[in-house]
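Following this message is one structure expressed as structure tokens.
Heads up, one of the protein chains got dropped from this complex, but the rest are sitting where they should.
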Amino acid sequence: MTLLLFTVLALIALVGAVGVVMSRNAVYSALFLLVNFATIAVMYFMLSAQFLGVVQVIIYAGAIVVLFLFVIMLIGGQIGPVTVGGRRYARLLALVLGAAFLLLVVLGLGAALPPGEAPLGAPQAGSVQAVGQELYTTYLIPFELASILLLVGMLGGVVLARRYRELGKD
Amino acid sequence: MIIVITSVIKSLVLILLLLTGFAYLTYYERKLLSRFQVRIGPNRAGPRGLLQPVADAVKAIFKEEVVPDHVDKVVYLLAPALSLIPALVAFAVVPLAPDLTIGNFTLRFHIADVNIALLYILAITSVGTYGIILGGWSSNNNYSLLGALRTASQMISYELPMGIILVAIILTTNIGRETGTLSLVEIVNQDRPWWLWLWLWLAFPMFFITMLAESNRSPFDLPETENELIAGFQIEYGGIKFALYFMAEYISMITGSAIMATLFFGGWHGPFATPGTWYGPIVGFGWLVLKIIVLLFLYIWVRASMPRIRYDQLLQFCWKILTPLSIAYLILTAIIVALAAP
Partner (left out) sequence: MIDPIATLREAFPDAVLDSTVYRDTPIVTIKADALLEVGRFLRDEPGLSYNLLSDLTVVDRLKLNHGQDFGSRFHGIYQLRSIERNGDLLQLKVPLPGGDDPVAPSVTGIWPTATWHEREAYDLFGVRYEGHPDLRRILLPPDWQGHPLRKDMPLGGERVPFSVTWDDEEFAFLGKQIMKAEQRPEPVPGRMDPKHMIVNMGPQHPATHGVLRLIVELDGERVVGIEPDIGYLHSGFEKQGENVRYKDFVYYTDRMDYVSAMQNNLAYCLAVEKLLGIEAPPRAQGIRVIMAELQRIASHLVWLATHALDVGGTGLSLLMYAFREREEILDLFEMVCGARLTTSYMRIGGVDQDLPPAFAPRLRELLAILPERFDEYERMLSRSPIWRHRLIGIGKLSKEDAIAYGVTGPMLRGSGVKYDLRKAQPYCGYDQYDFEIPCYPEGDSYARYLVRMGEMRQSVRIIQQALDNLPEGDHIIDDPKIAPPKRQLLDQSMEALIHHFKLFTEGIRPPVGEAYHGIEASKGEMGIYLVSDGGPHPYRCRVRTPSFSNLQVIELMSKGHLFSDIVTIIGTIDIVLGDVDR
């Protein structure tokens, strides 16, 4: 049952991922990305990581892809295929870099995961309580550092937007 | 297995209830608006116009399905459904009535009691944006595109204060317990001291404003603004596809009212809604419906008496007033909870 579900979900996720790259229309790419994120959220639920699943939906589906769509529409969301100015060496480069990234991921995962079947966490390991407990005790400092980083990023955004506006006034 | 069967039955009944609720909400709104506007309102179909929603539904269903030539067909057809589904599924975590025990079988009047209910609501409302954005984009029309752009920025912005107020409410669930909870069922059943009720009601206007913005209701109905964008994102939709958008808006109003009733006004709790009795669930459900109707009245009242805010003013209001206020509320709540916690 679980295996079957996983296979189906994994297939959908793969289709979504391939669709992101393959579709000619930027809006379709964003939609495929959305499909991919949604299936990954479901996979989190299957691993009893409810919190992660919901957060995946809120942040990726609810905010990031919406922003993608927003930007695509702003810079001309015309219907119809987008022509890509394809230079041959650019495609080659993309292929090489993609392969390198894949290698990196495989090697990295291989080193991080213990051989054999990965042990599942305790049933409640992904619940809000568990995540909160871990976040505010063991990983408090990294968590706070990350939040400071986000704050800096936000301030940077505000400053950039402000400067742009003042320039526009002249 | 039994849990699957009961869940399916409960879902079906709930959807049926919501669709009927939607139909009569349109009647309720039209009648109320006409009262506000010194008119009579629908009074031709059936006694006192009670069959008006039926007539509207029949009309919408039998209209010719027009798909304009210049639209992106797949997304165009998908978008109304994408808009309706989140509005429907958000109801899954709302407790409708106290449990009913017959013998050793307990019937629970909610579909899912998950410990992430509030997060789930946030997630679902954030996904609800897609139907509107995609509908606006796929229509390939300047007006609908403007509507879609407005939706995107409006909904993302108003999710922020809504989330912050929800966090404040979650914090208060710590009072009198070891840990807090995100489950609506537990929140409803929790005893709150009177001062906590007062403190929560302080946040209600803010939360109500965010709910207005999230369900695109006047004065925040900028994605559709009939006066400048004509109908905004739904300009190219007609017949049943338009009805689906309409349904989504009204059902999200009902859902929003149910959530507000649950968070701020004790959900199904009320006199005679005693858990464990045979009449408890009926009375409890009645109380919830009554609270929802009163809250829906607020939505319509606002629509009848407020001019529409402008797009940039909407965002300014969100970022410069509502968000700081909600953050201040969150901080004060945290202090209160810290003082009250044992």
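Per-chain numbering from 1; labels A and B assigned in written order.
We adopt the following convention: a residue touches a chain if its C-beta (ideal position, glycine included) is under 8 Å from a C-beta of that chain, and two chains touch if they have at least 3 such contacts.
None of the values given here were measured: they were computed from a predicted structure.
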Missing chain touches which shown chains?
B
Looking at B:Q52, B:S83 or B:S218, which makes contact with the chain not pictured?
B:S218
Could you tell which one of B:H70, B:R177 or B:K320 touches the chain left off the display?
B:H70
Positions on chain B where the hidden chain makes contact:
33, 36-39, 68-70, 142-143, 146, 218-219, 221-222, 225-228, 230, 300, 303-313
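Throughout what follows, only the chains that are shown with their structure count from here on.
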Mind checking the centre-to-centre distance between chain A and chain B? Centres are C-alpha means, answer in whole Å.
28
Report the residues of chain B in contact with chain A in the complex, numbered from low to high.
70-72, 75, 114-116, 119-120, 122-123, 125-127, 129-130, 133-134, 137-138, 140, 145, 148-149, 152-153, 155-156, 159, 179, 182
Help me check something: in the complex, which residues belonging to chain A touch chain B?
27, 31, 34, 50-51, 54-55, 57-58, 61-63, 66-67, 69-70, 73-74, 77, 79, 127-129
